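All protein chains but one are shown in place.
To keep things simple, chains are lettered A and B as they appear, and every chain counts its residues starting from 1.
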Amino acid sequence: MDKMNENKSSREELLSKIRELEFAAVDLNLYLDNNPRNIKAVEDYNRISEELIKLKKLYEMEYGVLTNFGYSQSRCPWSWVEDPWPWESGE
Amino acid sequence: MYQNFTPYSNPYFIPNTRSMMPPMGELELVRAYIVRQPYTGLFPLSEALHKGTIFPNLYMPYPGK
Partner (left out) sequence: MWIYEKKLEHPVKIKSKDVKMAKFLITQYGGPDGELAAALRYLNQRYTMPTGKTKAILNDVGTEELAHVEMIATMVYQLLKDATVEELKEAGLGGHYAQHDKALFPVDANGVPFSATYFATLGDPITDLHEDMAAEQKARATYEHLITLTDDHDVKDVLKFLWAREIVHYQRFGEALQDVYDIKDKKKYY
């Protein structure tokens, strides 16, 4: 029972970090759309993106696919269909 | 990454100065102006999501409760 709670909190922590990174990437993306020549912004975006891709891969290997349509691989059974979905878990 | 927010103001990082706000006397009639956002630094990631933006200069604390 303790191990389950431990796994739950480390999964939530990892997803939380992914969410923070992705949000930073989205906000930077919008800035860059209007300011494409800002070298520092591109560098910051790339640094965030590198970390985001790394963490997503880690998460997906352990807890299942986050983005489908070919963006990452799944174990069998096909993990995309697993519950809960975001509106149920709130994540 | 950004453990503490360190603002920096470097002219090389300010976008193309051609499109900055023109001096008061050169503003035209019959059009709208929005000041371009200077790139002055990012919030730490853990704060940004909670605040709704990674840009300190676009952050507005919610007025009220």
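In the analysis below, a residue touches a chain if its C-beta (ideal position, glycine included) is under 8 Å from a C-beta of that chain, and two chains touch if they have at least 3 such contacts.
Values in this document were obtained by computation on a predicted structure and should not be read as measured data.
Mapped onto chain B, the footprint of the missing chain covers residues 18-19, 31-34, 36-37, 49-53, 55, 58-60, 62, 64-65.
Although one chain is not displayed, its contacts with chain A can still be listed: residues 15, 18-19, 22-23, 26-27, 29-31, 33-36, 65-69, 71, 80, 85-88, 90-91.
Note that only the chains that are shown with their structure count from here on.
In the complex of the two chains, the chain A residues touching chain B come out as 17, 19-21, 23-24, 27-28, 31, 35, 37-41, 44, 47-48, 51.
Those residues of chain B that touch chain A in the shared complex are 1, 10, 12-13, 15-16, 36-37, 39, 42, 45-46, 48-49, 53-55.
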